[in-house]
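Apart from one protein chain that is not included, each protein chain of the complex appears where it belongs.
The block that comes next holds chain A.
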Amino acid sequence: MTEHPTATWAAMPEGNVFYRRQQVYSIPGKLPDLNDYVVAGCRNGGPLAMMRDNTKLVALGRSTPAFAKAQIQVYSLAGEGLLLFSWDQGKIIKFGWTADEKLVVLNEEGVYRLYDLQGDYTQHSLGTEAAEMGIVDARIHPNGLVALTGSLLLLEVKDWEGGKPLTLASPGLTEPPHAWAIIPPDLNISRHVEVLLSVESTILAVDNLEAVDQRLSRGPFTHVSPSPNGKLLALLTFSEQLWVVSTDFQRSLADIDTSSLGGEGSVLQVEWCGNDAIIVTWSNLAVLVGPSGDTLPYMYYGAPFAVSEVDGVRVVDREVCDLIQKVPASSLSVFRPGSTSPSAILFDAWDSFTQRSAKADDNIRSIRPDLAVAVNECIDAAGREWEPYWQRRLLNAAKFGWGFLDLYDPTDFVNMGQALKVMNAVRFYDIGIPLTYSQYQYASPSHLIARLTSRNLHLLALRISSFLSLKPDVVLKHWACAKIARAKPATTGGGKDAELTADEEVCKSIVEKFEQLGNGEVSYADIAKRAWEVGKAGLATKLLDHEPRASDQVPLLLMMQEDRLALLKAVDSGDTDLVYHVLLHLHKRLPLGSFFRLIEDGGTKLAPASKLLQVYAREQNREMLRDFYYSDDRRVESAVLSLDEASQMTDPAAILTSVKAAQKFFSEDKDRGFEAKMMDENARLLAYQQQLEKESDGKITFFGLSINETLRTLLMNGMSKKADKVKSDFKVADKRFWYVKLHALTAMRDFEGLDAFARSKRSPIGYEAFVRHLLEKGHSKEATSYVIRCDSPRRVDLYVECGDWRLAGRECKERGDKAKLESLKRTCPNSLIARELEQMLGSMK
């Protein structure tokens, strides 16, 4: 029988808190002596990466490998070697793990690589500045890193996309800090990373805005370690005092002298166990320090290595891999010796039931009101147990309990069953991911699947995702990529044909698998890209044919230099940004001539692309646009472009040249005779305006005015002869000329001139226009004098509008329109006029 869960428990000397040390794997002889290595552990039961520590001496004679080159080894927690690669770049400063289990390796030149568990990597750099100064230290958190440069500045990298590093506020250091740590952005209120540096006797808190001195006097510190939730900080002083404080340094929580705990030599690590306890390790010993300062010692063989988890701490030494955690509340409730909690009684009841004891019934009755709670607790406790034996027993107890409930929603039960199946599968030593229930919840099932695929465990990942009814496309995609990468390179003898058939086979198998499992929702583009990257262009093209989404096809097509196809697909997608992407890319790569030919040959299909190119070029690259129009014989567009340029120039000579160029372009197109003529006129006008300006010694600006404005300006300046010349030179319509002159003269209040003008010949616009315009400008007196020249039936009303009632009356009288006169009388504004009108009425009789 499997040993009782409480066998692994240990109580803190004072108080009721229990901690358990769960031996997860026994790994004798699988790992080297950790004391000689620099180790980095990944959270959530991820693997360990280790590199020989060059600062430590090595005893010769043992079967030590040659350390000529730096080598990094990656082991799963079950001691299985996952990856081994050697490092050929500058000295490694730091390595650590990202959230998606990639190993980040940073060297002194500021270059960092992200290795996946298959040994493929992407490389980024912190920039030339960092390379010059050199990197002396770094801290890596799951979503970024902070590096300390040789000039003691801090550089932050966010996400792992290779973005430009951000320089944090200068801490003003003169020597490297004694110890330092970072609080990741997602754990800070400000959502920006915070760096804690132990400098002299204090701590500097640095973010991207400022460096704040926390004004402590207990330092310097040898270890700075923030808790997994970023709220607390464990600090170890040189005098081996462990001090726990909140990260804002407002609350001091514990203060323990660790030198009395029995450790030999110096402290190796200060790590958190969950969020409320700290583990301090020495060679051969790890001491757990509880929240109230109580301690629990655990013995280890050789140097242990501790990795903080959200719900505990993993400790690995040469023999075992342990998980030390506070006993979860539900387990405590069920299994604590002497527990009388409902769940404990339920468990007991079920135990009695299986032994056919009547005690079961009594037990159930005694906890009737709390049965639902007890059932839930049993389910939860099942999730916390490591051994399937106990998991099953607890779930059975829960099932037994809910049989006595009237209504019970079994969702939790089902979910827990599923979760346990999955967790037990991945905890298996071959897989080596000892995930706890909290971690599984915290990191999500899809994350777990990603971790499995990155270990090339596709079948298990696929089974798990279908078991949890997750979409299988992630797994399929990864599988396909792996398959392509592993597919045998074309057999040497067979030549092209063999390659083709090999591609055909791979493609077929991938497509088959996708259609069978993926519901047609898997994107082929990524896989095709992968195929292209490993040099299988033929396969890539084949795969890409299966991709339905244009936006995914285009970048790859470009990469494969399938220019025309890429452009076509981009245009088809309707996404203009995609079209731009292709256009700009091609513009850069192709010679201009063939670039234009590509677009022109596309005809109507590529018309939108051509239009977009014109829009872009009009703003950014006019030279290119000119060439484009020229090469395509687009005279009209060329002319418009010239005019557009003219409108942005200030130099008159240059404008004139542009206008003439436009005229030339228009004249080359037989359909554009009118436009050519107009531009000719325009050029003539501009030349004449230049002449006018010269004549007026530049006092009056004419250049660029329209003909109407030119006329007006001339008239306003008393140059009516010139105005007449313009009128005849440019064949200005009579009517328009009259209106312009009318408006100009009125604006100048040159009423005599206006009168002379009105008399010069019979007005082509009639005289009512005169009256109306003068009225509009408020010259009613002058307006009145023109009424007499208007058509007689309109005169009365016009007089009224001019406000001259008397004349209006007289007009009525002359025309003998009595009715009108009477209506005038009714509407007139005052009695004086009314009386006069009355008189007129009288005289008409």
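Operating definition for what follows: a residue touches a chain if its C-beta (ideal position, glycine included) is under 8 Å from a C-beta of that chain, and two chains touch if they have at least 3 such contacts; residues count from 1.
We take it that contacts and distances are computed from a predicted model.
Asks: Given the choices "Mediator of RNA polymerase II transcription subunit 8", "tRNA (guanine-N(7)-)-methyltransferase", "Ribosomal RNA-processing protein 41" or "ATP binding protein", state the protein name listed in UniProt for the chain not shown.
Replies: "ATP binding protein"
Asks: In the whole complex, not just what's shown, which of A:L153, A:L612, A:L692 or A:L774 touches the removed chain?
Replies: A:L612
Asks: Thinking of the whole complex, not just what is shown, which of A:V636, A:A687, A:M716 or A:L841 touches the missing chain?
Replies: Of the listed residues, the one touching the omitted chain is A:V636.
Asks: Kindly state which of the options A:Q71, A:Q214, A:N424 or A:N708 is in contact with the chain not pictured.
Replies: Considering the complete complex, A:N708 is the one touching the chain left out.
Asks: Per the definition of touch given earlier, which of A:N143, A:N208 or A:N456 contacts the omitted chain?
Replies: A:N208
Asks: Can you say which of A:E533, A:D572, A:E693 or A:D755 touches the chain missing from this structure?
Replies: Only one of A:E533, A:D572, A:E693 or A:D755 touches the chain omitted from view, namely A:D572.
Asks: Touching the missing chain, which residues of chain A?
Replies: These residues touch the chain not displayed: 164, 190-192, 207-209, 549, 572-578, 580-581, 584, 607-608, 610-612, 614-616, 619-620, 636, 640, 643-644, 647-648, 659, 671, 674-675, 678-679, 681-682, 685, 701, 704-709, 730, 732-733, 735-736, 738-740, 743, 765, 769, 772.
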